[in-house]
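The other protein chains are all here in position, but one chain of the complex has been omitted.
Chain naming follows the written order as A, B and C, and within any one chain the residues start at number 1.
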Amino acid sequence: MPVTHIKNNFEMPECDGDVLTVKDLHFSYPDGHAALHGVSFNLCSGDKVALVGPNGAGKSTLMLHLNGILNGHGDIEISGKPLTRNNLSVIRAMVGLVFQNPDDQLFSPTVFEDVAFGPLHMGLPEADVRARVDAALEAVRMSSYRDRLSHHLSVGEKKRIAIATVLSMNPSLLILDEPSAGLDPRARRTLINLLRELPITMLVSTHDMVLVKELFPRVIVMDEGRVVADGSTREILENEELLTAHGLEKP
Amino acid sequence: MPVTHIKNNFEMPECDGDVLTVKDLHFSYPDGHAALHGVSFNLCSGDKVALVGPNGAGKSTLMLHLNGILNGHGDIEISGKPLTRNNLSVIRAMVGLVFQNPDDQLFSPTVFEDVAFGPLHMGLPEADVRARVDAALEAVRMSSYRDRLSHHLSVGEKKRIAIATVLSMNPSLLILDEPSAGLDPRARRTLINLLRELPITMLVSTHDMVLVKELFPRVIVMDEGRVVADGSTREILENEELLTAHGLEKP
Amino acid sequence: MHFNAFDRYHEKESFIHRLDPRVKAAVTVVFIISNALLPDGAWVAFGFAWLVVLLANLLSRLGLGYTLKRSIIALPFALIAVTVLFSIPGKPLFAFHLFMSDFTITDAGLLRFVSILIRSWLSVQMAILLVAVTRFPDLIHALEHLKVPAILTTIIAFLYRYLFVLTDEVFRLLRARESRSAAAAGNRSGGGVFWRARVAGNMAGQLFLRSYERSDRIYNAMMSRGYSGHLYTLNPHEMKPGDYYVTAFAIAIIFIVQVLGRL
Partner (left out) sequence: MHFSPIPLHIPDGFLSIAISILCWVITIVILGFAVSKTNKALGEKQVPLMGVMSAFIFAAQMINFPIAGGTSGHLLGGALASVVLGPWAGMLVMTAVIAVQALLFQDGGLLVMGANILNMGLVTAAIGYGLYRGVAGRSKVVKLSVVGVAAWLSVMAGALLTALQLWLSSTSQLEIVIPAMLGVHAVIGLGEALVTVAALSFILQTRPDLLGEDSESAKGSRNWAYVGGAIALIVILLSPLASTDPDGLNRVAMDLGFIQTAQSGSGPLAGYVVPFFKSGPVSKIAAGLIGLLVVGAIVTLIGRGMKAKSQIVNHKSGLATPSATASGYSTANQKPQIKNRKS
């Protein structure tokens, strides 16, 4: 289907201490499917940015690049450090990636083991690991769930634990792939409040335009492997032409 | 959590030729959890009704009763036929149940085989089976997908094929459990248009209040295993007290 | 399918629940070995061993009959041992004629048959008790401590975690198939047996692909959190004095069972 690539004429946020810089990122899957065609953008400390776009736009693919799980052509810098094969493990500690399905993220039998997985694999001493687990569970308000079995949790609870599993690594950038999918309104509300409170830079992909409007001052719109708009949420949500061209809807 | 059971004071739709009657349905899961406490309602030919309510309200449980996969106490009649163990398989041909996750519904390698499962199981002759498959695919606008592999379709496409798998059984009542979950706005729009066009009585459970507002003249609200409201969408969506009491949000 | 239908752990407060899982696993295995070592017809020892099981039930606060009620699962297999009733020479107790052959139950045969059943039944009860008082993740840790190769214990941990997710998927698949298994009035429904088998195979194939792709996503999630081929776990268990004492006590009891069996 033809897609109008509207030129991006929204004001770009200014910033000095960049948390993330992506420059001209290209990527094709092994089967030849080109999923990213030159993606560039910046994130600044404290930014909360929504990443929207239709199915297949390349949002998840982009996110998998930000901590080096996929490896395209182009430059990625996290807090000034270029992402290379050598500092992969340092970068992975700085970028916390939360996947869409919490069942894929919570692979250990108990909540404690899952939240401890990241710190343990960073090689921290036991006491630190325990402290970080406690702090991360505290941050998502799930301290009392420490010794629960993961499969006994509801979707909303699993989601929050999934966020804790990366918070325990003290990331400087939090990346969430469709966090509100499959939640009922009540659980969704809890999640929104949680994300609002967390004092971390975050990039969140979503189809949930209400979430975008409520939570994010800035939106990046992707379609067909390109960034087609990047600017203030208020302006972008007003631009119906842009939205419909990229399969989006006003909330 | 305490739930206010607001008395149902909305006008009930009148009808003569009932497609579905549910009377005082009770059900507890084997582990003792009582999921339905006396559910009653009617559907008339041509009705399109939304079933809403918070997680755990019992919507899915109710739907599983309507073609006899679960077996509670109470009376269910489909087009005047009582649902009993003896006429179970005939009832199943009349009630088409589409589950939330299309991957559960599509278990054959090709689209054709999946859509043909129902008619084949009914023991129809081959020519009939082919005719029905073609008609069902036509109805969901997917005729050209006949020989594709289901596994490689997008979620929205899978959803439409899943609907075709029950349409091919010529049901007189279509029941959909959260059809719009996980779809992006474009696919959701396509689905809404499809559901609007299908000339079949349908009962659709959903958390998507925009969908409810756009598509369904009538809403049934469930909470804690009970029908707490049943009436015209316009009136129910106006009643903020009712909505918030049952964890719902105005679209 | 509800989430905890598979859990065998029975939440209760008791010192047996709090024992180190290694102790519980080891004692269970020793008890089962002891049963296997008891000679046929050691009624006193069998009785004493059952008292031990009952006592363990009581001490775990599960109620006297907890394991008894759940122990019938081993019964169907008893069929396989029925032949010893007739095959061991001894004093004939009872004879009958069936399918053109004569069968004679001997006293020695009966003795052996009943002994086999009792051994099995005692062992099953102890195994039931083990998982009723030990959370499965703890049991996996116990296996780690008991030197089961890490690759196996991690596979088992993953199996336990995804058992619930994948059986849910299976139940939803089966449910979807069931809801479309209809009949048209007057037609012979159901399809041929080969077709039905193929549908089941397709479902297994579908489940395989979904599981395979899930393992990719899990691998991504693990890598994002620093995994690079080696798994580290915290060792949450430590033998306390009571654990040693209970082990000693249990071994003494089992030794008494053995002595009783040979008097």
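The definition used in the following text is that a contact is a pair of C-beta atoms (placed from the backbone, for glycine too) under 8 Å apart; a residue touches a chain by one contact, two chains touch by 3 or more.
Everything numeric here is computed off the predicted structure, so don't read it as measured data.
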item	value
Contact residue for the chain not shown (choose from A:L70, A:A93, A:I192 or A:L248)	A:A93
Sole contact to the chain not displayed, among C:L54, C:L68 or C:L166	C:L166
Option from A:L70, A:A116, A:M169 or A:I192 whose C-beta touches the chain left out	A:M169
Those residues of chain C which, in the complete complex, touch the missing chain	5-6, 8, 28-29, 32-33, 35-37, 39-40, 70, 73-74, 76-77, 79-81, 83-84, 86-89, 108, 111-112, 116-124, 127-128, 130-131, 136, 139, 149, 151-152, 154-163, 165-167, 169-171, 173-174, 190, 193-194, 196-209, 211-212, 214-215, 218-219, 222, 227-229, 231, 238-245, 247-248, 251-252, 255, 259, 262
Footprint left on chain B by the chain that the document does not show	109, 149, 151-152
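Simple rule for what comes next: only the chains that are shown with their structure count from here on.
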item	value
Most distant chain from chain B, judged by the mean position of its C-alpha atoms	C
Separation of chain A from chain B, taking each centre as the mean of its C-alpha atoms, in whole Å	34
Chain A and chain C, separation of their C-alpha mean positions in angstrom	42
For chain B paired with chain C, centre-to-centre distance based on mean C-alpha positions, whole Å	40
Multi-chain contact sites of chain C, meaning residues that touch two or more partners	none
Numbers and ranges of chain A residues touching at least 2 other chains	none
Touching residues on chain C, where the partner in the complex is chain A	3-4, 7, 135-137, 140, 157-158, 160-162, 164-165, 214, 217-218, 220-228, 232-234
Chain C partner contacts - residues on chain A that touch it in the complex	64, 67, 69, 89, 92-93, 95-97, 99, 101, 103-110, 113, 116-118, 120-122, 126, 129-130, 149-152, 165-166, 169
List of chain C residues in touch with chain B within their complex	2, 5, 169, 172-173, 175-185, 187-191, 195, 199, 202-203, 205-206, 209-210
